[in-house]
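A single structure is presented below for examination.
Every protein chain except one is present and positioned as in the full complex.
Right, chain A next:
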Amino acid sequence: PEVFKMLFINNQWQDAVSGKTFPTINPATGEVICQVAEADEADVTKAVKAARDAFKLGSPWRRMDASHRGLLLSRLADAIERDSAYLAELETLDNGKPYAVAYSVDLPNVVKCLRYYAGWADKWEGKTIPIDGDFFCYTRHEPVGVCGQIIPWNFPLLMQAWKLGPALATGNTVVMKVAEQTPLTALYVASLIKEVGFPEGVVNILPGMGPSAGAAIARHMDVDKVAFTGSTEVGHLIQQASGNSNLKKVTLELGGKSPNIILSDANMEDAVEQSHFALFFNQGQCCCAGSRTYVQADIYNEFVERSVERAKRRVVGNPFDLSTEQGPQVDQEQFNKILGYISSGKREGAKLMCGGGVAADRGYFIQPTVFGDVQDDMTIAREEIFGPVMQILKFKTLEEVVERANDTKYGLAAAVFTKDIDKAHYVSNGLRAGTVWINCYDVFGAQAPFGGYKASGNGRELGEYGLDNYTEVKTVTIKVPQKNS
């Protein structure tokens, strides 16, 4: 199939105004896959203009039946499903995640997410409201307008679907900047967006860098809303840019340092396996990674021992090999940053139980790493590592662990493992996190909302809640001669 390497604006493929391109790299080898057009401010302005035109009153997109918007999303899901194998391959090439995972986790979830929001398109109902007085009052749920969307490189296709699904179901138009590390699958999906018949300008996709293209979106005076998934650091910049420009609506999905709490009555084998998965899934490159594993004192030693044993068994290697569990980190910068954290862990006195080093002589592979005896004030217990590095901490009482678990600026996800129904509720109610899993981890469904407390973000994606962030509510009040119930 054709590899799409240009900007997608107004359903057309375009070079960057500047003529610039950037290389996208295969992280398993460090080799350049291809050059991709690099959007900056001039291209953003072009895309916003296309999105604005597509959003004009009377446009095909604005006049379209809501059910037809849903049908287009459904067809996009069908097209992605049809091309799943190719897209999974491209995702693995560009991102480094194991092909088996891309094919069996990322792709089906992309399809499901789009189908889910396809269904919402004609079910996002306003209300009629019994206000006081001789009036008739109703609400219309209208799209916000032109939405800027900036997505990360850890789940390129899935993040694209999470962003497009609710925005398009509710009738917005989109200017999306995809991560410079992983632009290829998003551009392929752009070709499918055109194929299934979305009108021109409804979706525009721009590969580019954060400080240029991303910043241009965030401060654009004609972008009505910006949705960002990425680091908390950049989240601050986005929110500031909105304040400095047109007060565009902002939703943010940011970092986490998510606690995973194992009580001594939990099923040990299951808890070890789930905690391993919670941290190491996707090379540890998950905002919701369970990166503080709190284990109750009486089972602590056994848990650490088994976790180390499990980490040592983790198969690291060529992501196209079907038995591979862990591929490379996404790029040199992340690779260096993670190795830096591992050094700080050793330096600050955590006990390195396994791993800790580079796992191959080329590409960005890091050994699965486990730290025991981690203290709450260590850097590796406070900062987001975003790599295959597990921290195991010890606790004694429920009250203590809830307090320690919440002692972070983040609040994205959390989990508790226990067979005790009372403890499960006590801990899950007490945790300050947008998602709490009980006896499971990383369970996502398009139907269930996802988002952060505190500095982990603002707003929710997925589920019905995800629609709120893409909707303006208009209250219409009509004077009537005489009201009756």
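Everything that follows uses one rule, which is that a contact is a pair of C-beta atoms (placed from the backbone, for glycine too) under 8 Å apart; a residue touches a chain by one contact, two chains touch by 3 or more; residues count from 1.
Note that contacts and distances are computed from a predicted model.
Student: Looking at UniProt, which of "Ribonuclease P/MRP protein subunit POP5", "Small ribosomal subunit protein uS2m", "Dynactin subunit 6" or "Aldehyde dehydrogenase 1 family member A1" names the chain we cannot see?
Tutor: The UniProt record for the chain left out of view names it "Aldehyde dehydrogenase 1 family member A1".
Student: If I consider the whole complex, including the chain that's not displayed, which of A:E31, A:D65 or A:E233 touches that chain?
Tutor: Spelled out, the listed residue whose C-beta touches the missing chain is A:D65.
Student: Could you tell which one of A:W13, A:F136, A:F277 or A:F444 touches the chain left off the display?
Tutor: From the options A:W13, A:F136, A:F277 or A:F444, the contact with the absent chain belongs to A:F136.
Student: Considering the complete complex, identify which of A:E125, A:D361 or A:D377 is in touch with the unshown chain.
Tutor: Going through A:E125, A:D361 or A:D377 one by one, A:E125 is the residue touching the chain not shown.
Student: State which residues belonging to chain A touch the missing partner chain.
Tutor: These residues touch the chain not displayed: 58, 60, 63-68, 70-72, 74, 112, 115-116, 118-123, 125, 136, 197, 199-200, 421-422, 425-426, 429-430, 445-447, 464, 478, 480-484.
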